[in-house]
Every structure is written in structure tokens, then in C-alpha cells.
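Moving on to chain A:
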Amino acid sequence: MTLPDWARSRWVIVPLAMAIAVAGWNGYVALNDGGLVEGRVVDGAGRPVSGATVILLERNFVMHNERQRTRADAAGRFRFTGNDNHSLQLEAESAPLGRSERRVVRLWFRAQNVTLAEPLQFAGRLP
Partner candidate 1 sequence: MGRRRHTLFRHAALVAVSAVMLVPFYWVIKTAVTNENIYAYPPRLLPENPHLFNFVDVWYLIPFPRYLANSLIVSALVVAGNVVCNAMAGYALTRNFPGRQGVLLLLLSCMLIPFQATIIPAYLITAKLGLLNSYVGLALPLLSTIVCIFVFKAAFEAVPHSLIDAARIDGLSEWRIILRILMPLSKAAIATNVILAFIWSWNAFLWPLIITREPTMQTLPLGLARFLSYMEDTTGALYAFAVMVLAPSIFVFLMAQKEFIRGLTSGATKG
Partner candidate 2 sequence: MPAARDTANGRGSWWQRKRTRELALVACFLLPSLIVFFLYRMLPLGWNVLLSVQYWSPLKPARWAGLDHYEEMLFHDDVFWQSLKNTLIFIGASPFAIALALGIALLVNSDLKGAAVYRSIVFLSYPLMTVAVGIIWRWMYDERGGIINYALRESGLVTKPIPFLQSFDWALPSVIVAEVWQVLGFYMIILLTGLQSIPQHLYEAASIDGAPRRAQFWRITLPLLKPSLFLCAVVGILNSFTSFDLVYIMTNGGPGHATELLITHIYKSGFGQTKFDYAAALTVVQFALLLGLTYLANRAAGGNAGSLERR
């Protein structure tokens, strides 16, 4: 099937391609905006820290405010739901280990589902 002449002009192809790209992107966003933030918490040796409190902070222009808290389960995994921001920070606290690093998580769109690639790490080691 060969395209008619008018359909081959750049004034048709380019806007069409852009419209398809925009539609595709919006579709992807709609499928992935559950507001889910998951990850693991480990100590300095890589062992999971169960029972650690994980804090979710979200960005408000130039500051980050605490939004939610949750506890890591036995395997050190944690999960937040209902995130609707695009720029977050995660931090963990644990009684024996103090505070962990503060991880900045930046998303491509608000409420994007994200799973941390690297686990949140404490500096110290569990006894």
C-alpha cells in the first residue's frame, strides 16, 4: 500500500508521529500511576533489617516534608501506597542502627510506581 502524495509530506507525518507518541506516553502513564513505592532495607553487611521504620518524604518546591511512615517486614521489605508526588526522599530509622542514608527518588510522572533498584542502606551493621 503506497501512501497518497499528501500523506507523505512532513506536515502530516511529523504531527501524526507526535500525536502517536503523546498518546502512547499517556497510555503508559495511565497504566503505571498507582502511587506504589517499594524497596528493601539492609544494613552495612547487606542483611535485611526487619522492623525498621521507613519514612517517605515528598518534595514541596524547595523543601521535603514527611508524608508517610511504615515498617519494614521480616525480610526488610517495605511498601508505600498513595504517593502522588514526582520527587521523593526515603529514609529509614532503626533503634540499634540509628538513621540510614537519605535516598532521593525522582520519578518521571506523579504517582509513578517505583521499586528501588538498590536497597536503602544503613551505615552500621546489625549485631
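The set was built so that all candidates are chains of the complex that A comes from, given by their letters.
Rule of thumb we're sticking to: contacts are C-beta pairs under 8 Å (C-beta built on N, C-alpha and C of every residue); 3 or more make two chains touch, one makes a residue touch a chain; residues count from 1.
Fair warning: this is a prediction, and the values are worked out from it, not measured in the lab.
**Q** Check each candidate in turn (1 or 2) and state which touches chain A within the complex.
**A** Per the touch definition, chain A is in contact with 1.
**Q** For the complex, give me every residue of chain A touching candidate 1.
**A** Touch list, chain A to candidate 1: 10-11, 14, 61-62, 86-87, 106-110.
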